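Everything below concerns the one structure shown next.
Of the protein chains in this complex, one is absent; all others appear in place.
Here is chain A:
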Amino acid sequence: MDYVCACYRSCGGAAMVNRAINFRHSGLFDWIIQRFSAVVLAAYTIFILGNFLLHADMDFHAWKSIFDSIFTRVFSIITLIALCAHAWIGMWTVTTDYITSVQFGENATVLRFVFQFFVFLIVTGYLIWGVQIFWGS
């Protein structure tokens, strides 16, 4: 049986990288993205916490100056992408565990696709909205 993860069709640029390093679509690819994005998320959390420690008297101006720097913006956007990829792969995996014919009988496939579609909408929504926030003035 040939099961292809829906993210193959939706991850765009990542799919290109995917092909470029010859993973094709695979559980391995998902697995690596999941670990890699987790590292990015951890690094960003440390970065933000570190900023709070450095600026003991954090106010709006200090906060704004942090996010005025190109570094913070780029890092934030990379983190946002990592978060979205992490969430999508995670939700895809959860739905293929818990919305299957074992639990839901014949309707499982339709139910799963509908659910995954909403997850996809939410994730892309947040991605676009987030990029606007970080890149807008």
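Here is the rule we use: a contact is a pair of C-beta atoms (placed from the backbone, for glycine too) under 8 Å apart; a residue touches a chain by one contact, two chains touch by 3 or more; residues count from 1.
By our rule, contacts and distances are computed from a predicted model.
A.B. asks: Just by its UniProt name, which of "Peptide ABC transporter ATP-binding protein", "Septum site-determining protein MinD", "Protein SCO1/2" or "Succinate dehydrogenase iron-sulfur subunit" is the chain not shown in this complex?
C.D. replies: "Succinate dehydrogenase iron-sulfur subunit"
A.B. asks: With respect to the chain omitted from the figure, which of A:N51, A:T72 or A:T96 is a touching residue?
C.D. replies: Of all options in A:N51, A:T72 or A:T96, contact with the hidden chain holds for A:T96.
A.B. asks: For the chain that's not shown, point to the residue among A:G27, A:G50 or A:G125 touching it.
C.D. replies: Of the candidates A:G27, A:G50 or A:G125, A:G27 is in touch with the missing chain.
A.B. asks: Tell me, which residues in chain A touch the chain that this view leaves out?
C.D. replies: Those residues of chain A that touch the unshown chain are 1-3, 5, 21-23, 26-32, 93, 96-98, 100, 102-103.
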